[in-house]
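Below is the structure I would like to discuss, written out as structure tokens.
Rather than the whole complex, this shows some of its chains in their spots.
In order of appearance the chains are A and B, and numbering begins at 1 in each one.
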Amino acid sequence: MIDKLRQEVCDLHAELIRWGLVTWTSGNVSARVPGEDLLVIKPSGVGYHELTPQNMVICDLDGKLVEGEHAPSSDTEAHAYVYRHMPHVGGVVHTHSPYATAWAARGEPIPCSITAMADEFGGDIPVGPFALIGSDAIGRGIVETLTGHPSPAVLMLQHGPFTIGPTAKAAVKAAVMCEDVARTMHYARQLGTVDRLPEQAVASLHDRYQNVYGQPQGGQRSTS
Amino acid sequence: MIDKLRQEVCDLHAELIRWGLVTWTSGNVSARVPGEDLLVIKPSGVGYHELTPQNMVICDLDGKLVEGEHAPSSDTEAHAYVYRHMPHVGGVVHTHSPYATAWAARGEPIPCSITAMADEFGGDIPVGPFALIGSDAIGRGIVETLTGHPSPAVLMLQHGPFTIGPTAKAAVKAAVMCEDVARTMHYARQLGTVDRLPEQAVASLHDRYQNVYGQPQGGQRSTS
């Protein structure tokens, strides 16, 4: 199981490059190891074309290194905090993707004005508090902002987006769509104002996208 | 014939990626099966690099699945409505391409201010009504907006562009050019105002592009 997750987490980092979300060594994807208090995450400061299933790092849910020859991502504490406090979360992604980070720099939620946002985020993408690396502060900010919120993405103030999902792939999808709608809404707002969609429409679109879109897979839809 | 269309529709999806029109699994291309009440379309929620001629889906013109192991695109009803009501249409494309969707978010038609717009669209690119997925509303909005209009593209309000054409390839070309002119006009408007081209010039350019540009092919020009 851990070998499969090493491969999956390694491969998902290529999606961050493919969709233009990361620069140099920034950004990271992690996955919870189901049934164990462990996570798989990117090594710190290693380039995207040097990532292999073997150099992925295994940590416990306090963020301490369990297995691997490399130091884990410097954001591991934040990922670990999320897994400890949100048991339904199976994957976490962090990037400094440019448009989402621009909204984060201003501390401005992305308003839910287009159907693609309603589909994936079920409303605005919210802003979380400013928090320094090196304590529980970032993890706590993510959990407090996203608990009870339909959005799988939070814009951490003057920092950048974190996304969550039932799987690492779903969290990567949320990161990709977060940048996509951050960009479209940036363009839209540059030349005028935009209304939010009516609440009723947002709820209807979100429900349909989560429950009808994609291919049926046992009891759950695959939308990613 | 259906096998040829499966291949063609599959291949055309690669153009949406090539020209930056789609993100993750969003966007879809369909083609009418000539002489039959059928269409070929992308499966729902399947990634672009997983598309094959085999997993394209065949539906009837009410959008009901006829052949294929996957559920059809969640936008199939809108495509089907267009084929039912616009008999000259052989292809339909839907994307959330970022610049076109930004104009759609504001509900602002793209003004015909550059010769490339006059060539392909013959005037402004119009805005269609806001409509929720899950009924005929989107298809009806497309047909009502584009009937009698020279433009093969419509910006559905707070949603994104739909394009039509005599073939699926022509509809893809319209989607690519729609994003191209949406982007150029966005840049133009960011730093000042732009005049529309005179009506006479638009008519002359549009006529020439539709009837002289490209290579002669029997009685019809190939401009795509």
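Everything below uses one rule, namely that a contact is a pair of C-beta atoms (placed from the backbone, for glycine too) under 8 Å apart; a residue touches a chain by one contact, two chains touch by 3 or more.
Treat the numbers as computed from the prediction; the structure is a model and nothing was measured.
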Quiz item: Looking at 2 placed copies, how big is the full complex in copies?
Solution: 4
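Following the convention adopted for this analysis, only the chains that are shown with their structure count from here on.
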Quiz item: Which angle of rotation, from 0 to 180°, maps the CA atoms of chain A onto the equivalent atoms of chain B, to the nearest 5?
Solution: 90
Quiz item: Roughly how far is chain A from chain B, going centre to centre by Cα mean, in whole Å?
Solution: 31
Quiz item: If you look only at chain A, which of its residues touch chain B in the complex?
Solution: 19, 113-116, 173, 176-177, 180, 183-185, 187-188, 190-195, 197, 201, 204-205, 208, 212-216, 221-224
Quiz item: Hey, which residues of chain B end up touching chain A in the complex?
Solution: 23-26, 43-46, 70-71, 74, 96, 98-99, 101-106, 108, 130, 132-134, 158-160, 186, 189-190
